[in-house]
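Right, subunit A next:
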Amino acid sequence: EEVTLQLKWVTQAQFAGYYVALDQGFYEEEGLEVTIKPGGPDVAPVQVLLGGGADVMVDWLPSALAAREQGADIVNIAQPFKSSGMMLTCLKESGVSGPEDFKGKTLGVWFGGNEYPFLNWMSKLGLPTDGSPEGVTVLKQGFNVDPLLQKQAACISTMTYNEYWQVIDAGLSPDDLVTFKYEDQGVATLEDGLYVMADKLKDPAFVETMAKFVRASMKGWKWAEENPDDAAMIVLDNDDTGAQTESHQKRMMGEVAKLTAGSDGTLDEADYKRTVATLMGGGSDPVISKEPEGAWTHEVTDKALQ
Partner candidate 1 sequence: MAEGLATGRPVIEARGVGLTFATADGPVHALKDVTLRVMKGDFVSFIGPSGCGKTTFLRAVAALEHPTEGELRVNGMTPEEARRRRAYGYVFQAAGLYPWRTIAGNIRLPLEIMGFARDEQERRVRDVLQLVELDGFGKKYPWQLSGGMQQRASIARALAFDADILLMDEPFGALDEIVRDRLNEALLKLWARTGKTIGFVTHSIPEAVYLSTKIVVMSPRPGRITDVIESPLPRERPLDIRDSRDFIEIAHRVREGLRAGHSYDE
Partner candidate 2 sequence: MRSILPVLTVVAVIVALWYGAAAAMNAQWVRDQAARAGTEVSLAQILPRTMSQERPVLPAPHQVAKGLWEGVAGQKITSKRSLVYHGWITLSATLLGFGIGTGLGILLAIGIIHNRAMDQSVMPWAIASQTIPILAIAPMIIVVLNSIGVSGLLPKAVISAYLSFFPVVVGMVKGLRSPDAMQLDLLSTYNASRAQAFWKLRLPASMPYLFASLKVGIAASLVGAIVGELPTGAVAGLGARLLSGSYYGQTIQIWSALFAAAIVAAALVGIVGAIQTRVLRRMGMAR
């Protein structure tokens, strides 16, 4: 059976589990022939899924729910990431030491579906994001951490496993920085989950295939957690751009392992509820306007974990 997986971002240790499962033959053992398509800043995985370019994709719950509201009937079938790796990283010298210092500062944010947790947080803090002196100025930050290094922004969005370390690699020490983890701020949302089209799930054979896929993938993830360095090397082998460095991927794997720890692939309903609450609570422009229904299912994980 052939399965195509669309990733949310470029090939990196963030997706180590899938590459490991492919490389270690876990998929093959299940009788699956898996193709992994890397994503990138210009890939909207949902579109690929709907266009028939993939059977299953990795996406974040906020953007998945937003897509559902736009009429894309996608369903979460598994949640390998237990915790959120998002945080805001600030330069100490810019005068930020706590959320109360944000007022009047310029903050870099990822858009394209990743902005919701941030916007919710700001509305929780009561800070308008329109650039007024009472609030914060928001920049749509690009792919890298330059805005912080160039001091174009006081804080930028980073992932614990990636951009943060790029800042460190650039020569700043952790002492120069102040970080705000979304987990700690109570605005964490569920990140990398696996999603498929709802109507496909009506076919028991597809559910069966997905169960095999999830089982093999989770095996990959657990293998990666136990052998982070080897997993990083496998990711490196699969990077066609030749841009990744070994040290960075090994470190990323270490951090990612912290986020997948504690998940067997099953979506934790409480986490889900919390994410939904966060998203619906977002100030004037909430991401989703009504309680989503049927946005997730345990059908696949139940079968996979039998």
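In picking the candidates, the idea was that all candidates are chains of the complex that A comes from, given by their letters.
FYI, a residue touches a chain if its C-beta (ideal position, glycine included) is under 8 Å from a C-beta of that chain, and two chains touch if they have at least 3 such contacts; residues count from 1.
Only a predicted model underlies this, so the values are computations on that prediction, with no experimental measurement involved.
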**OP:** Tell me which of 1 or 2 touches subunit A in this complex.
**Re:** 2
Original post:
Which residues of subunit A touch candidate 2 in the complex?
Top reply: 7, 10-11, 37-44, 47-48, 51-53, 93, 142-146, 149-150, 166, 169-173, 176, 239-245, 248
